[in-house]
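Every protein chain but one is kept in place in this view of the complex.
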Amino acid sequence: MILILEPNARPESVDFKALTGQLDRLPGIDYRVHREVGAEVTLTEIYLIGDTGALTVEQMQVLPCVEKVVRVSETYRVLGRHKHGDDRPSSFEYNGVKFGQDTLQVFAGLCAVDSPESADAMMHALKEHGQVCTRMGAYKPRTSPYAFQGFGAKCLPYVFELAGKYGIKVIAMEVTHESHVDEIRAALKATGNPTGVMLQIGTRNTQNFELLKLVGKQQEFPVLIKRGFGITLDESLNAAEYLASEGNRKVVLCLRGMKTNMGDPHRNFVDFAHVPVVKRLTRMPVCIDPSHSVGMRSVAPDGVLDLFHVAAQGVVAGANMVLIDFHPEPAKALVDGPQALLLSELAHFLEDIALSRETYLRRTALGIKHRAN
Amino acid sequence: MILILEPNARPESVDFKALTGQLDRLPGIDYRVHREVGAEVTLTEIYLIGDTGALTVEQMQVLPCVEKVVRVSETYRVLGRHKHGDDRPSSFEYNGVKFGQDTLQVFAGLCAVDSPESADAMMHALKEHGQVCTRMGAYKPRTSPYAFQGFGAKCLPYVFELAGKYGIKVIAMEVTHESHVDEIRAALKATGNPTGVMLQIGTRNTQNFELLKLVGKQQEFPVLIKRGFGITLDESLNAAEYLASEGNRKVVLCLRGMKTNMGDPHRNFVDFAHVPVVKRLTRMPVCIDPSHSVGMRSVAPDGVLDLFHVAAQGVVAGANMVLIDFHPEPAKALVDGPQALLLSELAHFLEDIALSRETYLRRTALGIKHRAN
Amino acid sequence: MILILEPNARPESVDFKALTGQLDRLPGIDYRVHREVGAEVTLTEIYLIGDTGALTVEQMQVLPCVEKVVRVSETYRVLGRHKHGDDRPSSFEYNGVKFGQDTLQVFAGLCAVDSPESADAMMHALKEHGQVCTRMGAYKPRTSPYAFQGFGAKCLPYVFELAGKYGIKVIAMEVTHESHVDEIRAALKATGNPTGVMLQIGTRNTQNFELLKLVGKQQEFPVLIKRGFGITLDESLNAAEYLASEGNRKVVLCLRGMKTNMGDPHRNFVDFAHVPVVKRLTRMPVCIDPSHSVGMRSVAPDGVLDLFHVAAQGVVAGANMVLIDFHPEPAKALVDGPQALLLSELAHFLEDIALSRETYLRRTALGIKHRAN
Partner (left out) sequence: MILILEPNARPESVDFKALTGQLDRLPGIDYRVHREVGAEVTLTEIYLIGDTGALTVEQMQVLPCVEKVVRVSETYRVLGRHKHGDDRPSSFEYNGVKFGQDTLQVFAGLCAVDSPESADAMMHALKEHGQVCTRMGAYKPRTSPYAFQGFGAKCLPYVFELAGKYGIKVIAMEVTHESHVDEIRAALKATGNPTGVMLQIGTRNTQNFELLKLVGKQQEFPVLIKRGFGITLDESLNAAEYLASEGNRKVVLCLRGMKTNMGDPHRNFVDFAHVPVVKRLTRMPVCIDPSHSVGMRSVAPDGVLDLFHVAAQGVVAGANMVLIDFHPEPAKALVDGPQALLLSELAHFLEDIALSRETYLRRTALGIKHRAN
């Protein structure tokens, strides 16, 4: 149940306090206040959580400050597609880069930052090919406690400086704890905010709800949330909704292969057939991550890497963002070297993606609208 | 271990009998004789099965009729790609239609034949659009013993006659028992062999080894074998090898989605990322079956059916054959109606496939050959 | 829909032919005649298959010979538990051995018969410990076409003769083709029917419906059907129902571990928690197969083999039959040696099983009947 408050309702007002006082006394009910501060008007919504079945709309509508009461019968309340009232924007712009279900952005970069030299070589190559987005891993979750876990805050200063130098506008960067967001914010500030950051939630944290809530509360950075590799799609979409229910609607969902282990010949079972599914169920842009899906540099008999083939598969069906690992010297990469593309393959990769994107646009332009069964 | 016999070795000769007599006495060893009768020369190979580790090449080479002894250290001996000696043809032609890792054939048709009228309407539409291949299901394996299981032999006469009328050259048709092959052969003969048949082994029979052996022994019809939906890729490729080890090398492997049940939003988990994998591991042409993978007529927000999107995904990565369900009146289909395309969508489907195929060819023509890690 | 005919209705009668003539004309409907010949009365049921939704009970009740019409709304019509009318027997006796949801039988034996010596040693040990059941594998389905596939019909004569010598009453024996049933029947006859055989359907053939129908049609031998390792429980129970719908109700379902491949530390994921589930959904006795579930001789720190632990788990929850691999010399076994127990462990195994069985009986005797939620 959602209470939509009167415009500009102020938490410090007597009425507001009366409202929350009454909510505090509801048995078995918790609530979350979500405020969206605009230039002219501030919108406040209160999400009631728990067993709201016993509450009536009438009962809640008479509470102080309440303008409207909405019963949340639909899944993915904020991010989902609903029969009525999808009036909220389905796309966003961040630092000059557009994200939506109609756009395509490529984020080529380093799975794990391992030295200023690699970061420099990577970003230099991106600039040469007109790219303004990249991925740079600083905080790396690893299965074993004894494995390398990224350089963390130490590498942020040079990563951000290099980004500024090469005109990078958005860096996708995984965080595994809320303190990392603070470290990123501080490092950006210290380097004069030369670039933007899209916070990334990894597949092992898809259901780390406390992290989602804390990352969702901030609205400075957009968020890329990876699908959980061992949970259902529905559970992953609910996880994305955690971000949105806290206020951050700049969310992109990333498909990265599932862990079915049915003798998967790739590192994971590529799930890019779900690109149209996610677009149908929600209004989020959909990212694909061929690197972690395929996990190896296998070449098909036609001379093309599986990595290229699956990237093409995602894009030809409408993917909106591609996360792809490169490395100047894969053999020396500290994490996931075997799946990294070479810098010499960047031009070809971008050309290949462009072909598939063009085909996607031609396919949708064929003009026949199907009706579902 | 494979014994390659002298050319034209005859089973009825004294030497040949002496050879098999000696093989009969080997403890723990079974064997299978495979003869390939050519116009000028007949090749005979004997596959030794069981614990051949104790046998030496020298010991076997001196047996009567034996020309050469090959130790089978490699998987998928006949169909696989090997470092040495892939001298056997990797493609074939059947009834004027070519199948290989470089070609593309579309098999649009009925999942289950339910009436002469549907078959006529389907094939009429195919002819109108220049198609010479189709799928027609007569024998349908069903989960419940109380469900409709196809019209079987009853429908074959009109199916084959209509095929002749509309210029269909190859019909993909599932068989679930070896007696069906006889019924098909008889019905073809009775109708004057108006068309060709590609026998189809369904996903529930991928490891029905007795059926595979019997279907593999005949070399009249090529075979389309579906990947098992709950076994590993390696196990499915071994199943295809059963066909080939019995003599039939005209084998196509069909990807049809896996049964991971990780909350799959489609009927099955689409596995078309494995198109390049199967082509790398074997020399078989690779078919995709979007209908059974997706299993529903869901439409993406871009107006395109998921069925079209996943078909495009398979083709853009190099699929060689597409099996796709249509029905004149899906609502009246006795089996799998919900996933059938409408005849009015055939032209669009073919056009969409053509776009993806063209893109595949352009992609591979980009000309950079990658090296694996 | 099931048509229950008048008692002693004869297929050769005019009425019966009139009935089938009318059924032949029903569009989209197939049917299967099932006769149960008793000493005094012969019962005939006709199962209508296909889209029976359009037929009415009234319409069918007036057909010749028809006494009663039952709409099959329930799953597992013959083997399942239903709210009304579970009047058919839920247990059976075969060759003096009882099978039901209340009994326990141990079938220790050879996964694959490899020599008369092993079979003799195995059965000798069984007799010494008072056992009258065993398993003996003659026909072995194998993933690779080049692996040993059992001695088949060749070993049957000595297997049956030894069974007679050692007082074995029932041998569980896998068949992978209907011709094997004929071979078994012939070999039994040739050796003077010294023992009984329970036909076993392996996990790769759980959905080999043609084999199920043919094995189900004969009522001479009871059938042990293994759960499919990559399909749902519902699908496996439907497979068992194929046997019953053809007339053979002496069916035991065997749990043998699932192929989840989630990094299973055993060969398969042990599914013996489903013992009570199968007993709740159907009236079949439930067998467990610890050997194929665990697949290895791993020892826990308490000195007990995992094989013993999981067998105890199945029995303590009410399993009715245990299939367990032994071998006089596991290192020399042609199939699955690593999982075989030693003959010297037989006494301990039987004692361990007896402890768990006693505990199961004490547990159920605690006397509190729970009510489900």
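Letters A, B and C mark the chains as written, and numbering starts fresh at 1 in each.
We adopt the following convention: contacts are C-beta pairs under 8 Å (C-beta built on N, C-alpha and C of every residue); 3 or more make two chains touch, one makes a residue touch a chain.
The structure presented is a predicted model; accordingly, all values stated were derived computationally and were not measured.
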| item | value |
| --- | --- |
| Omitted-chain contact residue, chosen from C:K98, C:K169 or C:H348 | C:H348 |
| Residue among A:F16, A:F107, A:Y166 or A:Y242 that touches the chain left out of view | A:Y242 |
| Sole residue of C:V78, C:I171, C:V251 or C:V270 that reaches the chain not shown, by the stated touch rule | C:V270 |
| Of C:M258, C:C287 or C:V322, the one touching the omitted chain in the full complex | C:M258 |
| Touching residues on subunit C - with respect to the absent chain | 81, 101, 230-235, 258, 260, 262-266, 269-277, 279-281, 293-294, 296-306, 308-310, 312-314, 316-318, 330, 338, 345, 348, 351-352, 355-356, 359, 362-364, 366, 368-373 |
| Touch residues of subunit A, complete complex, unshown partner | 27-30, 47, 49-51, 72, 75, 77, 114-115, 141-149, 151, 176-177, 204-205, 207-211, 213, 228-232, 235, 238, 241-242, 245-246, 259, 261, 334 |
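In this section, only the chains that are shown with their structure count from here on.
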| item | value |
| --- | --- |
| Self-contact between copies subunit B and subunit C, residue sets same or different by half | same |
| Whole-Å gap separating subunit A and subunit C, where each centre is the average of the chain's CA atoms | 50 |
| For subunit A paired with subunit B, centre-to-centre distance based on mean C-alpha positions, whole Å | 41 |
| Whole-Å gap separating subunit B and subunit C, where each centre is the average of the chain's CA atoms | 32 |
| Shared-contact residues (touching 2 or more other chains) in subunit A | 230, 260, 262-263 |
